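Here's the structure we're looking at; comments come further down.
Missing here: one protein chain of the complex. Every other protein chain is in place.
And then subunit A:
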Amino acid sequence: MNEIRKQFPVLNQEVNGHPLVYLDSAATSQKPIQVLEAVKSYYELDNSNVHRGVHTLGNRATDSYEGAREKIRKFINANSTKEIIYTRGTTTSLNTVAGAYGRMHVNEGDEIVISYMEHHSNLIPWQQLAKEKGAVLKYFDLEQDGTITLETVRSTITDKTKIVAITMASNVLGTINPIKEIAEIAHNAGAVIVVDAAQAAPHMPIDVQDLDCDFLAFSGHKMCGPTGIGVLYGKQALLEEMEPIEFGGEMIDFVDLYDSTWKELPWKFEGGTPNIAGAIGLGAAIDFLTEIGLEKIAEHEHSLVEYAMDEMDKIEGVSIYGPRDPQKRCGLITFNIDGVHPHDLATVLDMNGIAVRAGHHCAQPLMKWLQCTATARASFYMYNTKEDVDRLVEGLRIAKEYFNDVF
């Protein structure tokens, strides 16, 4: 993996006098040279608007933009590029499902089921939809180790349930949820399943046809791509019946004074000039990830998490949240140290060149469930090494000593 690391220019620097250890990829990943080059080359050689130009640059831009869509289709094994909608990111994707599909199908007394481990972006759209429609918002209970059992899923979903929205991998607990099984239970009850794959798509293989999920959302920037580009996958039949929620250029068929018709899928959901460079960058990121192999990335992260949990366990006063079995979790560890507030910890680590996240991780209801207001999180990607873990563990010891012994 050392060769891979060299392809990320940003990692080759010192922060506060120490070589940078970047452990915040769950917030946003770093970008390899291949992605940076793809974006640069688009702007330097092909920059033009898509789907309108008769000229050569317009054609090149359109080919690259639509070519990236095909890469995404293949990456998640969707049936057709009609099912791949470019968005600004996971948040926009999930809001689009809630706004377009949810508004149409959820009525008073219906149920929407989500879980306590949802990121705010897969919680608030449903909460607000439920409020608007007079629907009931229900939560899957979590087990002590931060997992959801299929018994819970079966007993929570009823024939009144219209939508089940759940994360594939938790950005706090690291829990990987059994999406395929949950999808089956949801479908048997007549509900659709919406999957937040923001933390999954960068780290593990996804096959939407095998999972049989109805909608799936993810962001480019967490998987080596640029910010401001993301994906909404939806089954074609569902997308066909949905009305667009953004109107304007690019998404129309005919516009008359008093009515308009829409372009076919996927463009009817892509009003306005899209993030062309972002889409092309995401395409390059997918090439990069595919070349390494998602299985290999997942395996590397599991081994880092296992090593890190073992080493962190040796420090007295460290509590790790989420499942203990590294195979059941994605590549992140959320934790606390007795007597050191996570913000203070993050500052101490930063002074030592180590970047971690501290706070509520956009999951306030989950923080309540964990009975803490904030936690620290170290998250790994394919460019992290065992040495990075050693530096983290050393940083934790320094912080603990500094706060518990110096004062």
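Note that a contact is a pair of C-beta atoms (placed from the backbone, for glycine too) under 8 Å apart; a residue touches a chain by one contact, two chains touch by 3 or more; residues count from 1.
Everything that follows uses one rule, which is that contacts and distances are computed from a predicted model.
One subunit of the complex is not drawn; among "Protein-export membrane protein SecF", "Sarcosine oxidase subunit delta", "Sulfate ABC transporter permease subunit" or "SUF system NifU family Fe-S cluster assembly protein", its UniProt record names it "SUF system NifU family Fe-S cluster assembly protein". The chain omitted from view is touched by exactly one of A:Leu36, A:Ile292 or A:Ile398, namely A:Ile398. Only one of the listed residues, A:His55, A:Lys296 or A:His343, touches the absent chain: A:His343.
Hidden from this view is one chain, which touches subunit A at 16-17, 341-344, 347-348, 350-352, 358-360, 364, 367, 373-374, 398, 402-403, 406-407.
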